[in-house]
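Every protein chain of the complex appears in place save one, which is left out.
The chains carry the letters A, B and C, assigned in the order they are written, with residues numbered from 1 in each.
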Amino acid sequence: YGKNTIKFLRLHKEGKKHFVKEVEVCAHLRLTSPQEYLEGNNSLVIPTDTIKNIVLVLAKKNGIPSLEQFAIDICNHFMTTFCQVAYVKTYVQEVPWQRLHEDGVPHVHSFICVPDGIRFCEAEQCRNGPLIVFAGIKDLKLMKTTQSGFEGFYKNEHTTLPERHDRILCGELFCKWSYGECKDFDFDCIWKKIRECILEAFAGPPDCGEYSPSYQKTVNCIQMLVLSRVSQVQVIEVVLNNTFYNVVDMKNLGLTNDKEVLVPVEAPYGSCACTLGRK
Amino acid sequence: YGKNTIKFLRLHKEGKKHFVKEVEVCAHLRLTSPQEYLEGNNSLVIPTDTIKNIVLVLAKKNGIPSLEQFAIDICNHFMTTFCQVAYVKTYVQEVPWQRLHEDGVPHVHSFICVPDGIRFCEAEQCRNGPLIVFAGIKDLKLMKTTQSGFEGFYKNEHTTLPERHDRILCGELFCKWSYGECKDFDFDCIWKKIRECILEAFAGPPDCGEYSPSYQKTVNCIQMLVLSRVSQVQVIEVVLNNTFYNVVDMKNLGLTNDKEVLVPVEAPYGSCACTLGRK
Amino acid sequence: YGKNTIKFLRLHKEGKKHFVKEVEVCAHLRLTSPQEYLEGNNSLVIPTDTIKNIVLVLAKKNGIPSLEQFAIDICNHFMTTFCQVAYVKTYVQEVPWQRLHEDGVPHVHSFICVPDGIRFCEAEQCRNGPLIVFAGIKDLKLMKTTQSGFEGFYKNEHTTLPERHDRILCGELFCKWSYGECKDFDFDCIWKKIRECILEAFAGPPDCGEYSPSYQKTVNCIQMLVLSRVSQVQVIEVVLNNTFYNVVDMKNLGLTNDKEVLVPVEAPYGSCACTLGRK
Partner (left out) sequence: YGKNTIKFLRLHKEGKKHFVKEVEVCAHLRLTSPQEYLEGNNSLVIPTDTIKNIVLVLAKKNGIPSLEQFAIDICNHFMTTFCQVAYVKTYVQEVPWQRLHEDGVPHVHSFICVPDGIRFCEAEQCRNGPLIVFAGIKDLKLMKTTQSGFEGFYKNEHTTLPERHDRILCGELFCKWSYGECKDFDFDCIWKKIRECILEAFAGPPDCGEYSPSYQKTVNCIQMLVLSRVSQVQVIEVVLNNTFYNVVDMKNLGLTNDKEVLVPVEAPYGSCACTLGRK
């Protein structure tokens, strides 16, 4: 197969008001015949440069109504236009530009980049198969400074970790879900709703939080809440890359450190992941 | 000289409400004698490990009232405690944790990382000299989709750039300023005010913006606004790393592209910088 | 499942001569029951910290005879020791320290890091299944300044790429292969042999090279040569991340540029990949 990454910016104006989407599009293609690999026969090969042109022309003609719709448009174009394409997957990722506000007033054409979780989506299709759409969020860094512990785990002669009932829970979250029969979904609205579910399940109620007995259980809580609240989601995968913090031992320095000063532990670096679907 | 980077998290509780600061501290020391370099005599050398302990102990004892105050505390400690230190500079940078909100309600102990400009500061002192404090913001990515041009520049036989009166202005901003006699400044409040000045000067009025004839002039506007609004700032340096965008030529593809689809130009990559002080 | 990354250095001495291996080990585990996700019951969970201890203890006891043997040892340990483990995968990657030489004389204890292709391996096993070993090389950057072209490709209205019969071929190579029944293989020796095959197939004879009609065909040549020369390899995957170079058009500057000055094209960025096995 071949792969291809294109970065560009799509600007759209309504009177004096500007709308901007900067995206990175990655298109994977697999052809029906591997003759270019085996024989060096290029007659079916669609050059990287042509793929770039197609993506840019589609952006120019259709705009980017949503990341998901744009990914669908690209898949459809390749399947419809090129009979030598056996499989196409399109990944679209957004640069998180947000409109600037001055004293609460939105600016007509100025933007700031706020990378607090990157939105992405995927559309994929095999010839004669259904078009499947995924969406997700990545690089979302979250922390809970209490209401987290880790106890009752398996122990043997290699165990040195003490049990803890009040530790820091910190990590970088990756979350990707698939939509079933995705007809006229409001992808932007659903995405925002899922992001809110993730934050709510991670943090718990604002006044007291909710106790997390492990990273794994927090992963599961996020999945359960999304599946219960957002009916369009069929399957949801969550990966939590853990950052561990150790309370600094200050006994040698004559001080008692009551979880006030902590250092991040760079290695071992762990992650836990789970994929959950509907019955 | 020697340099030293320490990362840690300082947690502070007021009842059920938690406050978190995660920082990276870099301490530069120069000793009065270079004997450890020339003779391998280590008797005056303060090990990296000791410096780390001192920074952590100060964080434990004093907390981090503001980045600037913490940097000042560290400088003072080294100058007061070690007579072999000829010069000390402390750089403190913040991990941009923000309190999570659910339906507008702030969470007592959950945070999200929002890197839309990183706050940092520096304090430096030579023995018998004044303690000087700097503060700044870096990695602040901004974009204006109109009200920017570049015309009337110097031309010769190597010039191929066309004049433009409606281009994209996009860049990553670095801004660092020095405070004069800094006594009882409210560093947090001043920093927020300067950040607002930067955004305002970059973007112009929300309903129409302000025309920028060059990256250089925008740099100057930012400096002028900060100096006029914030009396505590003595000198201000601004560096703007430009990202250029080219309108994609779609003539060969049979389309007219009216600044709708643009691609970022990775190289040449330019930057402009200026330092401006009061008379 | 859970994942876990550990970095460490294993030092081994034979008289005055030192041998060093610095590795990054990543262990993936899947347990037989997902109860820690669903119920927050940690009784079967093997903590990250315990996994780290096991890896370090194995390195201490057995050393790292080869990356592959070390990965096998780790898999075996987890399968043998923990009946709750349903699946284990171990990835081991090497920091490319090479012994320093002075005037051709090898140094007994000094090393230099030479990252011209990173060696890695994987061992994976499902309970009651066979242990499968993979090895590979990544981040290997290669360039041919001639004997490469791209012609006869598919064309339509979105095609703007001209045909070229003398372009630069440049890319970053990823190559991963699986061993079949791997008994007493000399993994170090085989790895070196495969690396040589890759370079030979990429470059062709030293006096004249060999014409490459596409990135795809070069990928296939590498696979064919490895499969024909190294009988232990069962399946081989090659991914070539292409860097394109454009000859700078200097007509406007009054010069003819006969493929002397070229600029790398950052986007579109392409890659081609293929997996090939024995019949």
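Note that contacts are C-beta pairs under 8 Å (C-beta built on N, C-alpha and C of every residue); 3 or more make two chains touch, one makes a residue touch a chain.
On a predicted model such as this, the values are computed, not experimentally measured, just so you know.
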item	value
Sole residue of C:L29, C:V45 or C:A59 that reaches the chain not shown, by the stated touch rule	C:A59
Residue, one of C:Y1, C:F134, C:F202 or C:Y269, that touches the chain absent here	C:F202
Residues of subunit C (touch criterion as defined above) contacting the omitted chain	7-12, 16, 18, 20, 22, 53, 56-57, 59-61, 97, 100-102, 105-116, 140-147, 168, 196, 199-200, 202-209, 245, 248, 250, 253, 255, 257, 259-264
Subunit A, residues in touch with the chain not shown (by the definition above)	157-158, 160, 252-254, 263-264, 266-267
Where the missing chain touches subunit B, by residue	1-7, 34, 36-38, 40-54, 57, 81-82, 84, 150-154, 156, 158-161, 213-214, 216-217, 219-220, 242, 244, 267-274
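Going forward, only the chains that are shown with their structure count from here on.
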item	value
Central chain (distance from its CA mean to the mean of all protein CA atoms)	A
Whole-Å gap separating subunit A and subunit C, where each centre is the average of the chain's CA atoms	26
Distance between chain centroids, defined by C-alpha means - subunit B, subunit C (Å)	38
Touching two or more other chains - residues of subunit A	7, 53, 57
